[in-house]
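Omission of a single protein chain aside, the complex is shown with its protein chains in their original locations.
On to chain A.
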Amino acid sequence: MSAFHGFPDLPGPDEVPLCKLNEVYCCGNTQYGNISTFTNTTKGHPVINVTRDIHHHRTTDENISMYIDVEDNLLKKITSVWYKQGFLEALGVAADPSVNRESQVLALAASYVLKVANVFTAFRYFLQPHLKDIGPKIVANYSRTRNWGHCPIKCIAWHPHTTKMAVATVDDNVRIYCSEVSFVSTLKCKAQGHVSSLSWRPFSASELAVGCEQGVIVWTADPNSMFTKPSSSNAVVLKRPGHSPVTDVSWSPNGDLLISCSGADTSMMVWDVSMETAVPLRRVAGGGIVFARWSFDTSKVFAATSSIIFRVWDTKRWQPERWCARGQRVVAACWGPKDLLLFAAKGEPMIYALTNTGLMSGSQTSKALPVLDVTKVELSSGEAVGGPILDMCWDPTGRYLALLFEESPLVAVFCTTHLMMQLKITPCCFICGIEAEVPSTMAFQQNFAEGACLTIAWSSGRVQHFPIIYTDGY
């Protein structure tokens, strides 16, 4: 029997799901429907709609014609390219006959040096083929956001203790939306390009780690300050040679350590942010580390590599336990209560659970068991759901599991109950967008007392809060 048997029917074409109240699936009209007719729990939540016009001007092809081309002298040109883009690019400029018309000798010399350098790069790529992709391509490849390069919202993150959300938009600015204050701070600096991930520091009100192409930027956005644009003096840039582009950042639940991963780097960095020092963690085999997840009690860290290998690190001794996924790399994983881990491999409609089965038998062995099969099916309304998993979120209490699929415009939410060491997964509801919207990314609110609140960023730039409320008496 399909896992999608028993879900409530999707609403009609003019309606969208708004919330779920004690098992009642509430939908409203696309235009006039309002969530406040059902519940007040998300009344104070920030209303977010990232439309094209709030984007800041980027130097795209359209507005670049506004600037007048200035003819610098050659030396200045080369030094500026060297400063901004590096030595090899500067050599390229010097060797380019269309730019360098003045000094033939320099051009010749530069072209020879370039040739030698190219031989070395070719050799390096031969040894480490995964480095061939350039930054944004790597991020796009490993991102759990649908259509990462082009959708208006690149990633979202809820603050662990308050109703505050960070949203990274396509122009690589990070906006912070709060429940109480109406103004939105925009975090932006020159180094912040190709934002891949966001993470709020636990036990801190204002610190946000942003993973981007160059490294990790840790912002301190003072909630009391009325400046809507914190300057780069509020940011610390954490960089390591070879550790770029950063594909994931995550704070430890204690708020003391930050792990950053790069799909192009085989070591995972554990940062002490205030001292700006990092300890690389590396083991043989596996390729680049794509993402890492901390367990709730900080005792374990899950690290997925770009190959089928994944590791579960024990944080006491920092020693890994090596695992292999069956088909392809692990695409999404989340920890739940009691050190239960769910993960899904790329291109496979199956969710596995990694549990400590040791308690029963007395030995400390863990096993990966398939717990949910989400093979693609067609619903009676004609929508396709299921198939390979794109992203997966588990709410902090471990009661609801939300899934994004690669080939479906629906978000599927399951109820999960953990009874007698057994994980039971039952259907909850589907969430669909307005018209042709597809979900880009999603996150559960961390401090929602009334139940669980799933926040979904749709491809149109709309951000929906979908509360699932239950009262204990029910």
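The definition used in the following text is that contacts are C-beta pairs under 8 Å (C-beta built on N, C-alpha and C of every residue); 3 or more make two chains touch, one makes a residue touch a chain; residues count from 1.
Throughout what follows, contacts and distances are computed from a predicted model.
Asker: Looking at what's absent rather than what's present, what does UniProt name the missing chain, "RNA polymerase II subunit B1 CTD phosphatase RPAP2 homolog", "Multifunctional methyltransferase subunit trm112", "Nucleoporin Ndc1" or "ELMO domain-containing protein"?
Answerer: This omitted chain is identified in its UniProt record as "Nucleoporin Ndc1".
Asker: Based on the whole complex, identify which of A:270, A:304, A:428 or A:453 touches the chain you can't see.
Answerer: Candidates A:270, A:304, A:428 or A:453; residue touching the omitted chain: A:270.
Asker: Determine which one of A:254, A:375, A:397 or A:417 touches the chain that has been left out.
Answerer: Hidden-chain contact among the options goes to A:254.
Asker: Mind listing the chain A residues that contact the chain we can't see here?
Answerer: 159, 161-162, 164, 203-206, 220, 222-225, 254-257, 270, 272-277, 279-282, 298-299, 315-319
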